[in-house]
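Notes for the one structure printed next.
A single protein chain has been omitted from the complex, and every remaining protein chain is retained in its original position.
Take a look at chain A:
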Amino acid sequence: MSGSVVQEKVAKLLSRQNGKPVLRPIKPLALKNEVASRSLKKGEATCVTEMSLVMACWKLNDFNNSVCSKEVSAFYTCVEKAQNKAKGKQGTQG
């Protein structure tokens, strides 16, 4: 249908039969399989609340990690979730 018409026009633009060729392409004239990625939306900092809890616990207990183990483990779970989310998002996008 219109595909062959376009191909003929392109062939005419590239050929030397009607004077100098109008187009001199360096890459093949074909569309890529993907679209250029849009600029990423600026995300926010993840796990800030957990981090602030850990730091508050540290301030109270003089940076003793054995006493603050509950907050620290909560922080780790939050970080893992955020990492998995970021990985999943990257997987679907890329």
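Note that in this section a residue touches a chain if its C-beta (ideal position, glycine included) is under 8 Å from a C-beta of that chain, and two chains touch if they have at least 3 such contacts; residues count from 1.
Heads up, the rule we're going with is that contacts and distances are computed from a predicted model.
Chosen from "Glycosyltransferases", "Armadillo-like helical domain-containing protein", "Myotubularin phosphatase domain-containing protein" or "Small ribosomal subunit protein uS7m", the protein name that UniProt gives for the omitted chain reads "Small ribosomal subunit protein uS7m". One chain is missing from the display, and on chain A it is touched by residues 42-48, 51-52, 54-55, 58-59, 63, 65, 72, 75, 79, 82-83, 86.
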